[in-house]
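Structure in structure tokens, see below.
Every protein chain of the complex appears in place save one, which is left out.
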Amino acid sequence: MLLQIDRRTLLGLAVALLLVGASACVGNAEDKFIIVQSTTSTQNSGLFEHILPEFTKKTGIEVRVVAVGTGQALNNAENGDGDVVFVHSKPDEEKFVAEGWGVNRHDVMYNDFVIVGPAADPAKIAGLKVAPEAFKKIAEAQAPFASRGDDSGTNKAELKLWQDAAIDPKSASGKWYLETGSGMGATLNTAVGKRAYALTDRGTWLSFANKDDFKVLVEGDPKLFNQYGVILVNQAKHPNVKAKEGQVFIDWLTGPEGQVSIANYKIDGQQLFFPNAASPKRNDSGRAQ
Amino acid sequence: MADFLQAFHTALRLIVTFDPDLVEIVLLSLRVSLFAVAIASVIGFGLGGVLAVYRFPGRGAASAVLSALMGLPPVVAGLFVYLLLSNSGPFGVLQLLYTPTAMIIAQVVLVVPIVGALTRQACEDLLEEYEEQLRSLGASSGDIVTTLLWDGRYRLITAVLAGFGRAIAEVGAVMIVGGNIDHVTRTMTTAIALETSKGEIALALALGIVLLLMAFAVNVALMGVRRFASRFAYA
Partner (left out) sequence: MLEPVASNRASVSLNGRRTLLPLQIRNLVYEANGKRLIDGLDLHIEDPGVTVIMGPNGAGKSVLLRLMHGLIVPTGGEILWGEKRMDRELARRQAMVFQKPVLLRRSAAANIWHALGLRGIARGDRADRVEGALKLAGLAGRGAAPARVLSGGEQQRLCLARALSLEPSILFLDEPTASLDPASTFAIEELLIDAQHRGVKIIMVTHDVGQARRLARDVLFLHRGRIVEHQKAAGFFERPESETARTFLAGGLVL
């Protein structure tokens, strides 16, 4: 009877489909790849699309970037869910290594943070050379300020500046101090939408496509210096870490080719990141076995 | 307004030219969600049928939990699966994190309650009509489950399409367990989230339009199925 055949073939089809689908998914296991836990600001700047293809072409290793906040990136790496960490919060990075989660830490590049805001600039901070002073004026004017509020490198830098200005913005959280708990791009969207000031890294800002009439209002303060570091996750803590390929990536990134590639990345003729890795590693630098 | 117009224009251009990046993420979205829904349906049909027909202690509670899980936030489902698949988690050894397989698993978690609860409801309705006659004919509880599942097949298709709608449109789960990795785990919804965060509003909207078109196609199919069914009183 047609009905009986129907059910059997349906079942057989379903099983076949599942097997095909499952195999299609797992197929990638053979390719060489590493997982890099990095930050949304680095991803949003477009840097990875520029430098990673060069690395893969040279070494045949695919780099898969998971872009989250610095805090989450380090946390994921502690869980062993990444081979390399590439973030911008030196104190946290050093803590990560000190606690044994990372092998060691290398400088890679720097850029700077800038304070952006609406052209109208209600707190009148345009052109100031001292960032904490600008923050102080924003607090006094109670002008809206959009913070990442997400434990990221940018967020920590921002909080340090408030500290330097001797102001506790969190007491005004929800009033003029808006904590979005989001990545840099989402926070900038909120800032533009709320006509609020924000602290952002220059890379994200340059490549951000929704600026409206917002401008860079404060820049150049040495306190706005933003250092990026790269760390190999410690294989001793998580055996699945691809230490060998991870180290290849770090060597490339801090070596002449990677550094040149970083310097070459420009938007509208402007360079976003400035390579500053130390001289090439000696062979016996502390690598965990 | 300018954004909307630009969005439509961009959407059209992307679709008509079969933009390779677009094709890639559309195919990945479909692959992940279709497989997730297929697997979740098999599980959901079984769960729903058993809950409707078999009598056992705790049945009411189990049904309530299943229905409640229909409202499981995708990001929570994602977190749950992440904890399982993380290298510090129980199934870390499978190395599934940040792969399409992980995304399928997370979406299965999301869709099973939907298909399961709707199947249970459909079977309960049918059971009221059929139970006496089926028992009279000598059907065991297992026989009744399979009979009801086949008999309610049009309502079950509706449940499956509802599950698919949920899967194809969610972003929280696939973002966390997939990592939104370019060319590997970037789906329509995570791409939209990314482009939005880059301020590329028009492009994000364009992707959204494509997603809506897919959902629209699914719904048209659903209406067609229903109309076919009622013609033969199979609905």
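Chains here go by letter, A and B, matching the order in which they are written, and residues are numbered from 1 within each.
In this text, a residue touches a chain if its C-beta (ideal position, glycine included) is under 8 Å from a C-beta of that chain, and two chains touch if they have at least 3 such contacts.
Note that this is a predicted model, so its numbers are computed, not measured.
Considering the full assembly, B:135 is the residue among B:13, B:135 or B:227 that touches the omitted chain.
Contacts to the hidden chain, counted on chain B, fall at residues 129-130, 132-139, 143, 147, 150-152, 232-235.
One rule holds in what follows: only the chains that are shown with their structure count from here on.
A straight line joining the Cα centres of chain A and chain B is 31 Å long.
By the touch rule above, chain B contacts chain A in their complex via residues 31, 34-35, 38-39, 42, 86-89, 92-93, 95, 97-101, 104, 150, 179-182, 184, 194, 196-201. Residues 3, 7, 14, 17-18, 21-22, 24-26, 28-29, 35, 40, 43-44, 48-49, 64-67, 76, 78-81, 182-186, 188-189, 207-211, 238, 240 of chain A touch chain B in their complex.
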